[in-house]
Every structure is written in C-alpha cells, then in structure tokens.
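All protein chains but one are shown in place.
Showing chain A:
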C-alpha cells in the first residue's frame, strides 16, 4: 500500500540526497553547479551527472522544486512533504499538546 510517503522515504534513504537537502537549507535558488560546489565542500565526491539524478529523485518526492528563471534552472527546498511524517506516529495526546 502506497500511502504517498514511499517517494519521500525513498528520497531520504540516501546520504547524498540528505546532504543535498542540507545544502539547499543554506539558500533557495541554487543552480546545479552551486549544489555540486557545496557537495564537494562536504566531501561528497559524486559526479555532476549523479547529483543531477539525485535531484530528480528529490523533485519526484516534492522535496525540491526546479524553476526556470531567465536562462538558469534554479532549485528550491520544500519541506512540506515532511510534515505528515512528523505527525504520523505521535499519540493523540502529544499531538494536541502545544
């Protein structure tokens, strides 16, 4: 049964993809090249092609949005798909607590 969370868990189940989300936390609107630069700085030695494929998986899960601005393709972070996961295994009494 796919409750819609599969794509998100699959996207998160990879250290390079988690590092890409970390890099996007720095700022939205990054190009593929900037993300590769930040990846290299964290010691991820993946090729540009591999990082591009990881971004596709993150985009498929809705965690990254790709937009066209002028001549560039820019990437934004969207953590909305994580919200249901945060609530899911909380017991009702905890959920109601502020």
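What we mean here is this: a contact is a pair of C-beta atoms (placed from the backbone, for glycine too) under 8 Å apart; a residue touches a chain by one contact, two chains touch by 3 or more; residues count from 1.
As a working rule, contacts and distances are computed from a predicted model.
Asker: What is the protein name, per UniProt, of the chain that does not appear here: "Hemin ABC transporter ATP-binding protein", "Protein kinase domain-containing protein", "VOC family protein" or "NADH-quinone oxidoreductase subunit J"?
Answerer: "VOC family protein"
Asker: Pick out the residues on chain A that sit against the missing chain.
Answerer: On the chain A side, contact with the omitted chain comes from 27, 30-34, 37-38, 40-41, 48, 71-73.
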